[in-house]
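A single protein chain has been omitted from the complex, and every remaining protein chain is retained in its original position.
For subunit A:
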Amino acid sequence: MTPYLIFVLKRFGQFLLVVFLGVSITFFVTHLTPIDPVEESIGAITQMGQSDPNAIELMRQSLRELYGMEGSIWQQYLHFWLRLATGDLGPSLSAFPTPVSTIIMRSLPWTIGLMTVSTLITFVLGNALGALAGYYRKNMVLKAVSLVCIALLPIPYYILAFVLLILFGYLWPVLPINGGYEMNANLNLSFALVLDILEHSILPALSLILVGAGSWLIGMRALVSNIITDDYVVFAELGGVPKRKILRSYIARNAMVPQFTGLAMSLGAIFNGTVITEIVFGYPGIGNLLISAVHAGDYSLVLGLSALSIVGVAAAVFIIDILSPLIDPRIKVE
């Protein structure tokens, strides 16, 4: 076996461990509480108006089965894994009997779309600004931009999103502040719909970008200011290589490598951010779904979403981890 293959296998083992631990935590948190999830859920449903006794009995049975309430906790645990492995997350309670996976699949594309695009923009923008700010240290404009980015960094997502909402929703109402598309929009694929969706995603994406760009900027600026004192850069400068070329091919390329590793670390945090952003802007992704599931007392949906988010984040980190040796020759795979 090549060293790279061994490395990938090792990382895959790590990925499995993360999923195992994460899903186990989810399971035990929901099972070691004094509250009976089944009766709790039934109570929430009946409160919401559902009162057909047959439907409730059916629900109670499917819930008992879903949680595997029979047998010892270890048997239940095993049962839970078997169901999860086959992708069966059980029926949703608030939209009984639609399967949880169907409901999640409806919201997932929104979150993935918003998250990928804003993460990429944040990454490119933050690193480009950081590289420039690190190389042209005396430039006042770059200094001001970095200062603003850094000042935004510690502010919680919610507060920043809220400020954006006030600015563009009330003070200068130019952008839609709620939802993923216009109400009663024709959901057939058309140019107008794409435009509409884009317009609705500007504010949520902007809030994610504003919060995220600062940390990339700081990291990149520090990396670049370390590299510019390296011999090969000094040599290139003395040899009269154009500044632009030095920055692009000599400095930025080398500094990018650790940043790619950092991308993996940030994915977990960005997932947290998406949840909040979606709630503030009423974006129809899984963050919004999670909150409404909590309010509706929909146990199976909450459980399914938590498991999915753990698998998703772990998979993203795994993929970036195994890609990083291909990008960076300095990372040794043993």
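We adopt the following convention: a contact is a pair of C-beta atoms (placed from the backbone, for glycine too) under 8 Å apart; a residue touches a chain by one contact, two chains touch by 3 or more; residues count from 1.
Quick note on the criterion: contacts and distances are computed from a predicted model.
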{"item": "Omitted chain, identified by the protein name its UniProt record gives, among \"Cellobiose transport system substrate-binding protein\", \"Peptide ABC transporter\", \"Ech-hydrogenase-related complex, small subunit\" or \"Dihydroorotase\"", "value": "\"Peptide ABC transporter\""}
{"item": "Among A:153, A:167 or A:241, residue touching the chain not depicted", "value": "A:153"}
{"item": "Residue, one of A:89, A:263 or A:313, that touches the chain absent here", "value": "A:313"}
{"item": "Full-complex contact with the absent chain, from A:55, A:105, A:166 or A:234", "value": "A:166"}
{"item": "Hidden partner chain, residues of subunit A it touches", "value": "14, 17-18, 21-22, 25-26, 29-30, 33-35, 151, 153-159, 162-163, 166, 170, 222, 225-226, 265, 267-268, 271-272, 275-276, 279, 290-291, 294, 302-303, 305-306, 309-310, 313-314, 317"}
